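Right, one structure below, let's go through it.
Heads up, one of the protein chains got dropped from this complex, but the rest are sitting where they should.
Chains here go by letter, A, B and C, matching the order in which they are written, and residues are numbered from 1 within each.
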Amino acid sequence: MNSAVEQSITILKHKDFKSDYKPVWCAGCGDFGVLNALTKAMAALELKPENLAMIAGIGCSSRIPAYTSAYGFHGVHGRALPLATGLTVSRPDLTVIATGGDGDGFSIGGNHFMHACRRNANLAYLVMDNSVYGMTKGQASPTTECDWTGSKLSPQGTGQPPLQPLEIALAAGAPFIARAFSNSPNELARIIAEAIEFKGFAFVQILSPCITFRPEQLGWKKRVHEGFEPTDDRAAAFAALAGDDGFTTGVLYRAPRPSYQPDRYESVDIETIQKRFEVHS
Amino acid sequence: MNSAVEQSITILKHKDFKSDYKPVWCAGCGDFGVLNALTKAMAALELKPENLAMIAGIGCSSRIPAYTSAYGFHGVHGRALPLATGLTVSRPDLTVIATGGDGDGFSIGGNHFMHACRRNANLAYLVMDNSVYGMTKGQASPTTECDWTGSKLSPQGTGQPPLQPLEIALAAGAPFIARAFSNSPNELARIIAEAIEFKGFAFVQILSPCITFRPEQLGWKKRVHEGFEPTDDRAAAFAALAGDDGFTTGVLYRAPRPSYQPDRYESVDIETIQKRFEVHS
Amino acid sequence: MNDTPDTTTDLSLALIGSGGAGVMTAGQTLLDAAATSGYYGLMTRATGPQIRGGEAAAILRLSSRPVECQDDRLDLLLAIDWNKAERFADELILDGDSLVIADPGQGEVPAWVRDSGAHLLEVPFDRLTREVRGARANTIAVGLVGRMIGLEEADVDRTVRRILENKGAKLIDAALASLKVGYTTAGDLPHPSRLGGRSSRPEPRWLITGNEAAGLGAVRGGVRFCAAYPITPSTEIQEWLAAHLPELGGSLVQAEDELASINMCLGASFGGAPSMTATSGPGFSLMVEALGLATQAEIPVVVVDVMRGGPSTGIPTRSEQSDLNIAVHGAHGDAPRLVLAPNSIGDCVTTTQWAVHLAEALQCPAVVLSDQRLGQARAAIAPPPVRDWQARRKLATEVIDDYRRFADTEDGISPMALPGTAGGQYTATGLSHMESARPSASGTDHQRQLDKRRHKLERFDFGDDWADIDGDGELVVLTWGSTTQPAREAIARMRSRGHAIRLISIRLLSPLDADTLTEALGSGRRLLVVEQSHGGQFHRYIRSHIELPADTRLLARPGPLNIGPGEIVAAIEEMTREEAA
Partner (left out) sequence: MNDTPDTTTDLSLALIGSGGAGVMTAGQTLLDAAATSGYYGLMTRATGPQIRGGEAAAILRLSSRPVECQDDRLDLLLAIDWNKAERFADELILDGDSLVIADPGQGEVPAWVRDSGAHLLEVPFDRLTREVRGARANTIAVGLVGRMIGLEEADVDRTVRRILENKGAKLIDAALASLKVGYTTAGDLPHPSRLGGRSSRPEPRWLITGNEAAGLGAVRGGVRFCAAYPITPSTEIQEWLAAHLPELGGSLVQAEDELASINMCLGASFGGAPSMTATSGPGFSLMVEALGLATQAEIPVVVVDVMRGGPSTGIPTRSEQSDLNIAVHGAHGDAPRLVLAPNSIGDCVTTTQWAVHLAEALQCPAVVLSDQRLGQARAAIAPPPVRDWQARRKLATEVIDDYRRFADTEDGISPMALPGTAGGQYTATGLSHMESARPSASGTDHQRQLDKRRHKLERFDFGDDWADIDGDGELVVLTWGSTTQPAREAIARMRSRGHAIRLISIRLLSPLDADTLTEALGSGRRLLVVEQSHGGQFHRYIRSHIELPADTRLLARPGPLNIGPGEIVAAIEEMTREEAA
């Protein structure tokens, strides 16, 4: 545990990173814990709200940008990562954090997730995973258990094994992969801070219960346990996931490589470029 | 090697599975080898062309359906798998084969690939991987080496590690995963036949050189080597991939599980259903 | 206002309260009880921004005649509490004839209520609730209102029993006791107006939402495959189909996104299964590429777009008619398609069924433009008419020599071979192609297939269902979709005042038959176009096809508030006033 971060969390005012909007979330929603931990991490890192950009798609969880005092972009469903990529690539001076839910990130947004892992642009991606589509009133998401019959859209269950976000991230080449729990505030704040500080694409799956459509997730509290030890060996990380019950928290994998930044070099002016079209006669 | 299949390949007429359209492909394109092996496999399996459906997206490779004598659907870019899924689910009597390229399947179609692996509908998915967008004249695809500077769209190389389709398939839950080479006709035909026979989602990455935009891929012939031994242990498969050079062929993983088939049971007529709206007064 | 109960054939009321107060359940119970008693009715919902448990309003209209839109004002407003109730001020219109019932213990009456001149009655719900073990304020309210408006107590009791059927005797007993408290309390109050006028032998009646109706229309038409991705306010169609398709031998797949859902439908339809998906604006935007493919490859498919406020994420829970542009024009290239719109909750059955029939008959995509106003409202209606529109695709069933999938036939419709048919093999394609389906970049082939696809739409006989036309007169009100019912009601009011007005509500928006529409408009008439969009999309669209009367007015405004009959009456009055002047 990074004790410097831990310490500062208690010293700096994380309230300054919250906006005065009242969240639309249900009382007891796990996302409140994420908002708290996130603002704590921001405070701990001594960031300035105006240099922070929170980018999200659509979903209950994706409402989080407006609840912070940072710049925010609440885009369309599933496209948080392309928005964040365009922003971080063209404004490397900013701290860019993409957020959203399991539906937004792994269902409609799954392709961007896979390619963002490979691309390794400098941004943190925090997914509030509640194994359900909260916003649309409770359908199965990619991480929903195959036999969950709580949705009218899949009354017999999905019949499909839940997606393993950490395995996908690892297979797709993400250099920083972690899991945390919305109700473990200190660990969560620490991991978020680490993800933000990481230079490159840092993915955190945050287990964040949906009290309304998955009330049984209150039981996650008992099932979650710390356990991942950061490694930079992909094979070891795959092996760690082989024995994983889905509730192990911590940083699974951390293997820094240069982050993606397409070339830029202000070398010529437009007149010079235009000259190339001229006919030499 | 399945010697029964091997044998029949030489006996039955695979020409009957070809149409009389002249492929638009460049002379020497790897896809000719795929077409040959595919039609051989169809013959070997004693399929009827009218019970076969070949579904593709857009790309040089995606032109393959019309070159067979099967039913075909040449859809839009990246959507072969949803088309194939809708078809196989509603017409389980057919043999459904989805095909396409690395751009079609892993770039624009990447989300469907990931979810098709999970969903495990009964279909074979054959990707002709040439690490390039052939059809649009040679841009980098997700499987292109990060330092390939042959495209004007990424003149300094992509700077991104190539996507690992087999790892992704494994992480996403595909029950049948293989790799083959367009220029190893017998092994390719055998693996395709196995994929078609497999009940569920069977993915085959077929290395298929693009002679025009990646002429150096002629060298693949020397690099390709058999090597995968089918396993049903995911950890073992991940481990096998850890040491893989990208040119190992064979069936990597094979772990049958019931394929996806949403419920259907003709039990009531519409009148009965309508009655449920009636007001009992 | 006097204390002797009037009898009215039409009553509007609303129940409001904060999250958990159960006003929606109460509203639905009243609607169902009224239906049981032989009335028609409609209930719409309004909620605040909270995901769950925010302030809520159930708005009801009950009547002895069919009603499918809310009135402009309320006869009765019952507030279980006043928490954030001012959010509904624009929607719940009170006046001196309105009655307001509230618990004096719930704080001050909001300004908009107080200033309306409505008569206020105080009922201590909170105290009453504490008097009976297990009682709930919302059920007391049902009893109270039920009695006040003159529903039979037996009907109300019966309805509550049915709703709670599987919840156990304890709950049912508590509910019945709560109702009784309501009845008793009502006895002591003035009853300004009571419902009456229902026929003694009530006609058969359905309780249904527009979204359920669209689902039913789909399976009536023959839909047996659906792939769907949830989105408000269309999810209930998907859910209804998920429950009912398997019973009919069909199936539903929950897709990873809308790109997948529409393409799954195309795959299933290629295989012969009549297929449909339901979505709303953002999802529809993602489907337009595949709809172009369906046009080019001539694959039948139906998309129900339950419209909501736009653009972009807009106002997901409220209605608008602003997806007409994309429904008609949303595809690159020349890609004509069918666009239809139901004009009432019951018509969601009919129009969706017709859309399935037409898409299959014409081998092309059909878009059904429903909206939140129709889709999420629940109504007691007369059962929709039985129509024999079925999915009957022209198939190539025998083994054929030289099969040409896109043969240029007289009617433009080419027999389609389904996989499994020997000799019919072809490759469906989004590329321009020859009659044989072989890809072609030739101008002749391209033009021929474009002509063929236009012809099949133009030469088809759509019959009289292209519009609902009603009445005659020097003024025509032209509208479509969910604004039809308020227009109908506005016209009825004007007619009762002696004005002759014709209503034209277009059901088949594309292809638009310019001649038939021009004829229906007649000559020398004046025109009022009514639509719920900011840009006047419908008006522009009509104008792009026909010459409009010189005196044409446009009543167009966006959501989220629905256009009501009074607003249309005002627009008509303005036109008639000007004429008089």
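The working rule: a residue touches a chain if its C-beta (ideal position, glycine included) is under 8 Å from a C-beta of that chain, and two chains touch if they have at least 3 such contacts.
Quantities reported herein were computed from a predicted structural model and do not represent experimental measurements.
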item	value
Among shown chains, those touching the left-out chain	A, B, C
Option from B:S19, B:S90 or B:Q139 whose C-beta touches the chain left out	B:Q139
Full-complex contact with the absent chain, from C:P233, C:P336 or C:G412	C:P336
Residue ranges of chain C at the interface with the undisplayed chain	49, 90, 280-282, 284-286, 288-289, 292-293, 295-297, 305, 307, 309-315, 317-318, 320, 322-323, 325-326, 328-336, 429-432, 439, 441-444, 446-447, 450-451, 454, 533-535, 537, 540-541, 543-545, 557-561
Contacts of chain B with the absent chain, listed as residue ranges	24-27, 29, 58, 60, 74, 76-78, 107-108, 110, 133-137, 139-140, 142, 152-155, 158, 212
Positions on chain A where the hidden chain makes contact	21, 48-55, 58, 65-66, 69-76, 78-79, 81-91, 93-94, 111-112, 114-115, 261-270, 273-274, 277-281
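The rule is short, and it goes like this: only the chains that are shown with their structure count from here on.
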item	value
Averaged-CA centre spacing for the pair chain C and chain B, given as whole angstrom	42
Gap in Å, rounded to a whole number, between the CA centres of chain B and chain A	31
Gap in Å, rounded to a whole number, between the CA centres of chain C and chain A	38
Touching two or more other chains - residue numbers and ranges from chain C	252, 256-257
For chain A, residues that touch 2 or more chains besides their own	107-108, 110, 142
